[in-house]
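Before any comments, here is the structure.
Missing here is one protein chain; the remaining ones are kept as they sit in the complex.
Chain IDs A, B and C follow the sequence of writing; residue 1 opens each chain.
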Amino acid sequence: MTLPFDVAAVRADFPILDTEIDGRPLVYLDSGATSQKPRAVLDTEREFLERANSAVHRGAHTLAADATELFEEARVTVAAFVGAEPEQLVWTSGATGGLNLIAGSLGYAGRLGAGDEIVVTEAEHHANLIPWQELAARTGARLRHIPVLDDGMLDLHAAAELIGERTKVVAFPHVSNVLGIVNPVAELVTLARGAGALTVLDACQSAPHLALDLPASGVDLAVFSGHKVYGPYGIGALWGRDEVLEALPPFTTGGSMITTVTLDGAEYLPPPQRFEAGTQPVSQAVALAAAVRWLGAHDPAAAHAHEATLETRMREGLRSIDGVRLLGDTDAAERIALQAFAVDGVHAHDVGQFLDSRGVAVRVGHHCAQPLHRRFGLTASVRASAAIHTTEEEIDTLLDAVSGVRGFFGVAAVTA
Amino acid sequence: MTLPFDVAAVRADFPILDTEIDGRPLVYLDSGATSQKPRAVLDTEREFLERANSAVHRGAHTLAADATELFEEARVTVAAFVGAEPEQLVWTSGATGGLNLIAGSLGYAGRLGAGDEIVVTEAEHHANLIPWQELAARTGARLRHIPVLDDGMLDLHAAAELIGERTKVVAFPHVSNVLGIVNPVAELVTLARGAGALTVLDACQSAPHLALDLPASGVDLAVFSGHKVYGPYGIGALWGRDEVLEALPPFTTGGSMITTVTLDGAEYLPPPQRFEAGTQPVSQAVALAAAVRWLGAHDPAAAHAHEATLETRMREGLRSIDGVRLLGDTDAAERIALQAFAVDGVHAHDVGQFLDSRGVAVRVGHHCAQPLHRRFGLTASVRASAAIHTTEEEIDTLLDAVSGVRGFFGVAAVTA
Amino acid sequence: MSGLESLYQELILDHAKNRRGFGLAEPGAHSATVHQRNPICGDEITLRVDVDGDRVASVTWEGAGCSISQSSASMLVALLQEDGGEDGMPIADATALIGQFREALRSRGRIPLDEETFADAAALSGVSKYTARVKCAMLAWVALEEGLRRA
Partner (left out) sequence: MSGLESLYQELILDHAKNRRGFGLAEPGAHSATVHQRNPICGDEITLRVDVDGDRVASVTWEGAGCSISQSSASMLVALLQEDGGEDGMPIADATALIGQFREALRSRGRIPLDEETFADAAALSGVSKYTARVKCAMLAWVALEEGLRRA
């Protein structure tokens, strides 16, 4: 028997959730953009900075030894969070930093050229699209994309046609930040492996919500951001298979990633240090470890069930509101509790403003996924995204507010 | 009349300075590696995270508007700290990130080729050396260097010979992180301008100690790190002249730096956003602004005089200890209170360990400047670096401890 | 009036629905067409300005966006038409208005837009308290500013 998930206890960990917006309680449904940070994360970082802070991997003094230990323990913890070994985990500035590292390094390695193809999806966040466009432009490779079907699912038939012997890289989101749909990793990995292509997983939106075992997933490289998994800004992680990382040259260079440097050249350390030029986000690494420990302290099955309840309530509730159109409206896939939608006749910006007046914080715009919006004939949408601390009542507040939008803007009579 | 500098009040702002090492008070002389953070910085970041945290430049909700405002105010504050306009200030992950951005972007722009030359100095931190080596290797350009004289000064005669019409970039440290000597910016800028070369200033070590007016300095681009100016890890800034930034393509790409994205290509925003792909280190930017505000709240002349006193006391004290050899031993230059030295017959690592047992935290090793150490016939040295919170008594503790080193290791009789 | 209601006054919602100057006119002898975009939400406006000597002869526009950006464009056209009369508003006056409008919108509610000067557009005063929306309200005005520079 699992105990019911104690969301009140979870909420008590987040100081910001007590905020009021114009006298109404804040309903934070923008965790897909950036998550809030539990007290354990804030306390851990502060304690590090007040007690142990100093340069890591340097010098002989006591603080430096303490800081180094905490920093490298953080690597072990965050690697374990995705089922990996610490040597396979590279600190980055965030997912965007990680994806640029991968694309940039492949470019420097001369691993792509004219005639080669890179395959992404139509559902890409710009962070997993533009670096590949730039790489293609620089190397003469061709960028192709797997289309998205009307219900938001990837067109796997098209994928099977697209991915072939010219394909060198297949990059895709584990979960799209607009559709909330969990993409079929195994199928895409099989196609990519069949073609001998490298797979790159954008795990930004899955990391906070799904248990990850990256080595078992079959992908070759993956990235995620700290600030979306209840951790700090300015840090993220890149995971890669040993032999894949081993074969990549550094993307950025500088201190702490070398063995010997002369005025004419440098020899580089093995991974992960090879990819970690300069002073690392040390206190953020320690705090990110605290974040994944905090997350892991909740019964994963119960947390997942809680989020699944939120997901269904939100999606079904939104779907039933007159004039609301969902992006990625399907029951056929596993999903996270994130839903983008459009309200007929009211611009997303105006919807967001109205919701804000009810205390409901959502994101409006193209969510860094312009091609996907264009695919659905939109320039902007509204996105509500829940977190482990979200309550069913908050979802109801969202639904209630969305129901009032068209009435307020005089677009249609409020549905009875 | 200036009041005497109240170092006790300054120290009270740093929680970590109360640390004891083996029962002795911590004497933190490793600020050149990373500075400690005053309470105002820790409090500001925490308050941001507990009250305003959310994605910036997005959506219509109240938190997002608050966060955006604080984030952009931070840019104004940090830009003003170096005498610049906010549009000229790009957030980076740190100085290493900024230097890689510059070198990488010049590479992508095709601004260098065979026959062109890049000039650095022999005193370079690896962060301002290896990215240029890589750029040279990729473009066919030649990397040359301005030698360092025996007393640590740059050989300006050699510089005048080296810098010529082939020179496309002249990159140099404002203050070397080993020698502590302030380099002659104006002279080097004159030489570079005469040759039509771009100048890149590594202001990592000067930013915490000298008043900077980057636009007036004549350089074209400059970088520094947040964690060395009493601010957080994971953030730094790149400053550039309008027309210089305008002409540079992005180095990393992704969200928030574009206007229009299709599956085939993207159009980029003007600077600074063009260079800020993905979620920025938002709370760190806000905290970095708090750091420079905190620093600016002290009478600059008094703070500078205080640090100058420390500098003299440290350098003259070390020089007078038997068997101690200074790197960059000159009275002829302006300096910061940072001194690297070697103890005859005792390895730097052992010196550092001994000092640690006295509570004195210094850095040992090559300080990411292997070529400079090789220049002085060393593989490693000991470096003591003071900060605004350092006291004269702490310098004396250092000197006293260093005096005991050779005796402890049985290398020579302790001098009388 | 709640914050939200002052932001979305009746007048604003009206202009957003009945957009003055919507639909691009044929380019004239001295015209400029400007494309402006709000990178945050992807909203765009295409604005065409026709000048006649030192006067603004006509302004038309197209685009989709939130009610603030749409009504602001519509109100701008109305203002130019009403104040400019038959001959059109002097370019110098239009430029000055744009500057004042920007200043007010960036003032976080300190500087109101007065009705004498800004006609219907004065209803946009409330926007200045919503910093995230200032860009929406400025879109057409920035486009006109650029158009006048280029025409």
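The rule is simple: contacts are C-beta pairs under 8 Å (C-beta built on N, C-alpha and C of every residue); 3 or more make two chains touch, one makes a residue touch a chain.
Just so we're clear, the structure is a prediction, and the values are computed from it rather than from any experiment.
Undergrad: Specify the shown partners of the omitted chain in the complete complex.
TA: Hidden chain, whole complex, touched shown chains: A, B.
Undergrad: Which of B:V10, B:L42, B:V229 or B:A348 sits in contact with the chain that's absent?
TA: Touching the chain that is not displayed is residue B:A348.
Undergrad: Please identify which residue in B:T190, B:T260 or B:S357 touches the non-displayed chain.
TA: Reading the full complex, the residue touching the unseen chain is B:S357.
Undergrad: Would you mind spotting which of A:A33, A:I258, A:A303 or A:V360 touches the chain that isn't drawn?
TA: A:I258
Undergrad: So which bits of chain A touch the chain we can't see?
TA: Touch set of chain A with respect to the missing chain: 57-60, 64-65, 68-69, 258-260, 269, 273.
Undergrad: Using the touch rule from the top, list residues of chain B that touch the missing partner.
TA: The list for chain B reads 22, 346-350, 353-354, 357, 364-366, 370, 373, 379-380, 408-410.
Here is the rule we use: only the chains that are shown with their structure count from here on.
Undergrad: Using CA atom averages as chain centres, what separation in Å is found between chain B and chain C?
TA: 46
Undergrad: I'd like the Å distance between the centres of chain A and chain C, where a centre is the mean of that chain's Cα atoms.
TA: 38
Undergrad: For chain B, what residues touch not just one other chain but two or more?
TA: 58-60, 64, 256, 258, 260
Undergrad: Hey, what residues on chain C touch two or more of the other chains?
TA: In chain C, residues 40, 130, 133 touch at least two other chains, as defined above.
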